[in-house]
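Shown here: the complex without one of its protein chains, the others still in place.
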């Protein structure tokens, strides 16, 4: 019995060895996100210099896709400004819509996740880290 | 265009010229019944001598079946005791059930009504007068 | 026999119309009570149960993904059908009645206090009256009735006049609940204007669209109404499914309706937190198959074309009005002009009880309703306990109306000697 799996190497690498996992002790921004459907939780801590994210950590209780997504996001957002990553988050969201076909180059590195979008029930898993990120950005603005 | 109608002569006679229609001025017992599905109303007034119904009237705002049934009931109950007519009311009720086949001889005269029982929506019309009667009997007992 | 092009086009889509009743072809003229279902609606139920059936939202397996997609796409297509910009404003219920109860319980009860008023009209269905009575009693508020125009026989019968509303719109009014189309008089109310007047005083408006949704275009964004309710079964869809549209601002003011699975965020031992709208208002396993059927029904209606439907209904209504004018022993309630009304016509045959009329019509295969049609207040106002109602659907034909008028002769023969 052998089947193709949605779990590809890159994704599994991130899931098994998530980057920037844990908590920053003195974060500038902090947010958590929760998936009521399965009880999964994620906490994101960010350290800023000016507008730029110069360090981040995610603490995840979640599935491999949630962990991989948090890990990939962390790699992606480091050394970028909050407004930049907010823009990316929106693009990522948009690319996960059913009717979107093209993936902008800016988020090409998130393709392993976007490829999973036919599995609509997993969208929330992929978005959990990014939801926390958007929350951080919102806190920063106000 | 001609069809058989459920409205047979005997029924229509009663409906057009209901017996004992109206109100007794000084009734011994009085009850009304109401059909919430169509708003039909009926008031029954009874005069007793001892246990025996010696006069009765029905005031009906209702359809032909309701009027006919009240009229036939009035004819039926006169000069009978309350406990007798209560028994008859129960037999009539039973004979209106879907699964009842035989009609007891005691209520043979109600057959024109009982024949309509396939029209389940009209059962309440047939029962309205009898419901008021049962109410009167209940009042008398307490 | 005259066949209207629309009716003859669609009749074959409705399997039930092949039935014979008492040896006559069924003339189904009780569409205000419920409509018949086209094959595409029946097939969508069949397809759901034989191919995709599973519970929604919480499953990652293929069937669960499919069912969830059907459910959420249903929500989107329903939003689109009524002109809502976001499917998040669409809450699924069992029907109009439950939609209105939802607003009464999750919104009104928490926003009403002693002395507050709710405006309703004299032509409301019990489902748009009793929930407000219950909310009013729980909170000390009261109902105020917007009367309909008076005097049977006057030129304007059964209309709501905006000048009257003007007077009623006082500061203590916290809600106006009004039907878009009367289920007895057929009156089409000027909802857009009503909403505008209420909003000028900051008063939210609930529109009961139960009778409207199958008969005219609905555009909640254009209307700007706060709440709008309708039932699937009255728009060629299945039973067991209804819709409540609520504006974002109102949704934010609403407490949960029922508690249970699917509407929570986190459950603690003594208290819980709630999911976002619309899930917050949809406790328990939702009617997934029914949503699929409703989406199919609305697609069908869109394909037939709402303007085609309006035209067809206007023709039938005009024909019926002409026929009524022939008989002095028929009392028709409601507006006499097709501009003010739609194809719901209630009447009485003098000296014959509506039950008896309906029964005799049934003997010729004609299905009409007799009773108070869940509008006791209105019938009291009309001075009768009950009436006979014919109401049209897209498959009805002029010839069916003529059959009804012929059968009324039979009723006269039987009951009036």
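Odds and ends about this structure:
Every chain is named by a letter (A, B and C) in the order it is written, and numbering of its residues begins at 1.
The rule is simple: contacts are C-beta pairs under 8 Å (C-beta built on N, C-alpha and C of every residue); 3 or more make two chains touch, one makes a residue touch a chain.
Predicted model, so just to flag it, every value in this text is computed and none were measured.
In the whole complex the chain that is left out makes contact with A, B, C. Only one of the listed residues, C:289, C:320, C:384 or C:411, touches the absent chain: C:289. Only one of the listed residues, B:17, B:90 or B:120, touches the absent chain: B:120.
Checked against the full complex, the candidates A:12, A:103 or A:123 give a single residue touching the omitted chain, namely A:12. On the side of chain A, the interface with the absent chain consists of residues 1, 3-7, 12, 15-16, 37-41, 61-66, 119, 122, 125, using the contact rule stated above. Interface residues of chain B facing the missing partner chain: 34, 36-38, 119-122.
Against the chain not shown here, chain C presents residues 15-16, 19, 21-22, 26, 28, 30, 33-34, 36-37, 41-42, 45-46, 49-55, 58-64, 94-98, 100-101, 104, 125-127, 129-131, 133-134, 136-137, 142-143, 145, 231, 233, 238-241, 256, 258-264, 266-267, 269-272, 283-290, 355, 358-359, 361-362, 366-371, 373-374, 376-377.
The working rule: only the chains that are shown with their structure count from here on.
Centre-to-centre separation between chain B and chain C, using Cα means, comes to 37 Å.
Across the assembly, chain B contributes no residue that touches 2 or more other chains. Contact of a single residue of chain C with at least two other chains is seen at no position.
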